[in-house]
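For reference, the structure I am asking about is given below.
What you see is the complex with one protein chain gone and the rest in place.
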Amino acid sequence: MARKSFRQALNEALRHEMARDDNVIVLGEDVCGGAGASGEQDAWGGAFGVTKGLLAEFGPERIMDTPITESAFIGAAAGAAMTGLRPVAEIMFVDFLGVCFDQIFNQAAKVRYMFGGKAVTPLVIRASFGAGARSASQHSQALYPLFTHIPGLKVVIPSNPYDAKGLLIEAIRDDDPVIFLENKMLYDSEGEVPDGAYTVPFGEAGILREGDDATIVALGRMTAVAETAAVRLANDGIDCTIIDPRTVSPLDEDTILDFVADTGRLVIVDEAYPRCGTAADISSIVAEKAFHDLKAPILKVTPPHAPVPYAPQLEEAFLPDTRDVEAAVRSVMEGA
Amino acid sequence: MARKSFRQALNEALRHEMARDDNVIVLGEDVCGGAGASGEQDAWGGAFGVTKGLLAEFGPERIMDTPITESAFIGAAAGAAMTGLRPVAEIMFVDFLGVCFDQIFNQAAKVRYMFGGKAVTPLVIRASFGAGARSASQHSQALYPLFTHIPGLKVVIPSNPYDAKGLLIEAIRDDDPVIFLENKMLYDSEGEVPDGAYTVPFGEAGILREGDDATIVALGRMTAVAETAAVRLANDGIDCTIIDPRTVSPLDEDTILDFVADTGRLVIVDEAYPRCGTAADISSIVAEKAFHDLKAPILKVTPPHAPVPYAPQLEEAFLPDTRDVEAAVRSVMEGA
Amino acid sequence: MQLSRDELLSAYRTMRTIRMFEDRVNQEMSTGDVPGAVHLYAGQEASAVGICMHLNDSDRIASTHRGHGHCIAKGCDVNAMMAEIFGKANGICQGKGGSMHIADLDRGMMGANGIVGGGPPLICGAAMTAKYRKTGGVAVAFAGDGAFNQGTTQESLNLASIWRLPVIFAVEDNGFAEATSSDYAVAGDIVERAGAYGIPSERVDGLDFFAVHEAAAKAVARGRSGDGASVLHIKTPRYYGHFSGDADTYRTAEEKEAMRRDQDCLKRFRERVTEAALLDAVQLDQLDDEVAAAIDAAVDFARAGPLPESSEVATDVYLDY
Partner (left out) sequence: MQLSRDELLSAYRTMRTIRMFEDRVNQEMSTGDVPGAVHLYAGQEASAVGICMHLNDSDRIASTHRGHGHCIAKGCDVNAMMAEIFGKANGICQGKGGSMHIADLDRGMMGANGIVGGGPPLICGAAMTAKYRKTGGVAVAFAGDGAFNQGTTQESLNLASIWRLPVIFAVEDNGFAEATSSDYAVAGDIVERAGAYGIPSERVDGLDFFAVHEAAAKAVARGRSGDGASVLHIKTPRYYGHFSGDADTYRTAEEKEAMRRDQDCLKRFRERVTEAALLDAVQLDQLDDEVAAAIDAAVDFARAGPLPESSEVATDVYLDY
């Protein structure tokens, strides 16, 4: 195994699947970059370079730059999926979902149900998300709770390069619509990634660390924040389990409930907004199904109920950090 | 006071405020009904007749039928609000938010914050919501968790005619963007409604019933379901408090926490989808802030994680009903 | 384009089926046994049939809230449609969809749609599939005059144009979007607006089956041969109110009377084929009787259909979850 970046892991996943199945096509704004221009034709490979190189390998019939018409091309991806292709569409920033949400949540997500089980929609929508890049309120949101809320969608949030590759391959092979969300601060992060194709199943959480004292649930980039906090806490004799659900829809409730049964304490770290967010969602499942195992309040470590600010000092204050997680774990250890 | 319908209560609220302040304007699809036609010019008054009669009273400069271009007219309402008017825009069914969500959540909701406090956006967006009318998957959703998730929006869900009028007047006078959601099954419901103008404040829950054994939180039409269940439970000696938050953003946490402190038991009844939904949201707040008061798991009574079906038998199975609430309360009474 | 006797009979039968289906649904509404609302297609039959006659099962259409006519024209089973509208388990969507979500993917019918402007993006995708697989297939998006304004439709026109997708946008302009007239709501001219995207675009008389049929023939041929998209702006009347609960007072009684009297594509079809002695009236009357019997049978089928089991409420959300 070689060390590879999160970006490269995703790129390999796309290459494997495009090579394996010629129904897999890619479309989005500047997924090549250069359509109709005089210079390089694969100049961008998407806003974050994830699809770079696919044009040369698979040609312009299989990877297409689109106009800035998200409703049309996301809807077209859904329609192509309903008619037998397996499109992977890219929305550069998940924040742009507002201009095409209907095609995602009222069309792609619901056709199977509305049509009495007849539609199959093997669609993947990739998007970057997350704060930390000084991109302000309209380019930094997490927003996966909006997708999680909607029955019919699957929602995937990889936290490391290995999972990113395996989950994306799984997503492309999955026959339901999948929202695949990539934390933009992770693209350059590295990890061991096998060269070949492999899958990481949906609905199975990863256990990043085991400890008897408290359970921390964290997704995406927040897993690293939790890990740093856990190391510090371990120095003080507080041993934490860290669970990375990897997919929030479906959610691996069993793993979470099992560890809560062991530790009796739960802290959820999440960078989505707090109200009707992922932390609230997981908390409520535990408060319903594992109440009697709990020894302390379930604490949520999230941003405030506020948009994402631009200035670094403000954005740092917005995002959950190690100290926030540490404080929350110490608090649940005291049972308070 | 006279008995009036929910519809009439809303209509009166609009009339009071349009008469009081000529900055208040109304726009939406068929809010009059008949633009450019040969017949009646106020033929609809909105899909549910709420705005009927306003055209005659206030004229076509203050109430406008729009083309089916929700992004344009909801955005225009936001832009008009930013420049000094107080528009009340109607989206017929909240399910249509997907074609105009960007203007709501990235524009109207965020301008004040992004601009460092300079923008004031006194916008009201009214929409019908809810299952029960046999309108199937794209015309029956609740979806308020999507709005609740977004910082910058206020979210109002009246449960009875009195509140409907007072909350709508409050919404129109409020300087922040307000999403005002009307359960379509309530339009014909009746209650005592004063003739004059009055407000019901945001962030103050209503107490529909007090009882020491368990607390039920319910919104909109679900309050009636909870009340029926509470009457039956009372026959068996189980006394419930029923709290109607009336607004979910802001949410009156204090009232909920106070009653949970008294009863130690909480059931949340909500017709929105369960994942990242309102019931989850409220549960997580209580599991964090009132854990030590709890004697039993927090139970959520919600639809399944599924779109809204058409056939009556299926739609009834989808919606929370009295038996579901009763069973949940009995369950928390047993502490299980 | 010369139509064979069989084709003419088939066209008439399908149009008549739509008309009778809609009239009957309207009648059944008053029994209280139809759970939800419906948007009836009566008056617009020539559009659905004139277009869909050129299509086979591997061609796709996307429809609208006013979808019954498109569904019938595309070959959906009338019994299963009626049962769906009655909310029965033997409905075409097992009772989960109702009138606004009738679909039959095996017939290339990608769904009615509750969202105005929901279909055009989806149909671009169906056209992408056809183009990518080089099947020669085409994809038709039906959209109302109201839907034409929706941003999703305009974006789809752009996409279909630059990618030369084999799409036909059939803009059925019945003069109204709910209670709002297209004169008021549609800026400029639909043919010009569509044409300005570089898409061949023409106005078609929706009362004249033969005009629709001919315009559609060109558009379909264009799509099949790889020459890209077309727009047909089809003027057509809407006989009933917008939906089953619409009092339709924004149109005068005289206007509605005149519409039904003077703007009837079925009447025109009969006149034309009988005057030209292509078919005779007796034959057509007999066909009417057959269709009436089929619609009776559909209602019987629907009424006798089993109710869905409540345990089905959460099935078919995913293939695998």
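Per-chain numbering from 1; labels A, B and C assigned in written order.
Everything below uses one rule, namely that contacts are C-beta pairs under 8 Å (C-beta built on N, C-alpha and C of every residue); 3 or more make two chains touch, one makes a residue touch a chain.
In this text the structure is predicted, and so the values were computed from the model without any measurement.
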Checklist line | Selected from A:207, A:261, A:311 or A:327 as touching the chain missing from the view | finding: A:311
Checklist line | Hidden-chain contact residue, picked from the options A:5, A:137 or A:284 | finding: A:137
Next item on the list: Touching the absent chain in the whole complex: find that residue among C:129, C:154 or C:236.
Entry: C:154
Notebook entry, point to check: Which residues does subunit B use to touch the chain missing from this display?
Noted result: 25, 61, 64, 66-67, 69, 71-85, 87, 102-103, 106-107, 111-120, 151-152, 154, 174-176, 203, 250
Margin query: Applying the definition given at the start, please give the residues of subunit C touching the unseen chain.
Written below: 149-152, 154-155, 157-158, 161-162, 184-189, 192-193, 195-199
Item checked: On subunit A, residues whose C-beta touches the chain left out of the figure -> 29-30, 33-41, 43-44, 47, 65-69, 71-72, 95-96, 98-99, 133-139, 304-307, 309-314, 316-318
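Just so we're on the same page, only the chains that are shown with their structure count from here on.
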Item checked: Chains in simultaneous contact with subunit A and subunit B -> C
Notebook entry, point to check: Taking mean CA positions as centres, which chain lies farthest from subunit A?
Noted result: C
Notebook entry, point to check: Any idea how many Å lie between the Cα centroids of subunit A and subunit B?
Noted result: 30
Item checked: Approximate Å spacing (C-alpha centroids) for the pair subunit B, subunit C -> 35
Checklist line | Whole-Å gap separating subunit A and subunit C, where each centre is the average of the chain's CA atoms | finding: 40
Checklist line | Per-residue multi-chain contacts in subunit C, two or more chains | finding: 91, 93, 95-97, 101, 113-115, 151-152, 317
Checklist line | For subunit A, residues that touch 2 or more chains besides their own | finding: 71, 102-103, 106, 113-114, 151-152
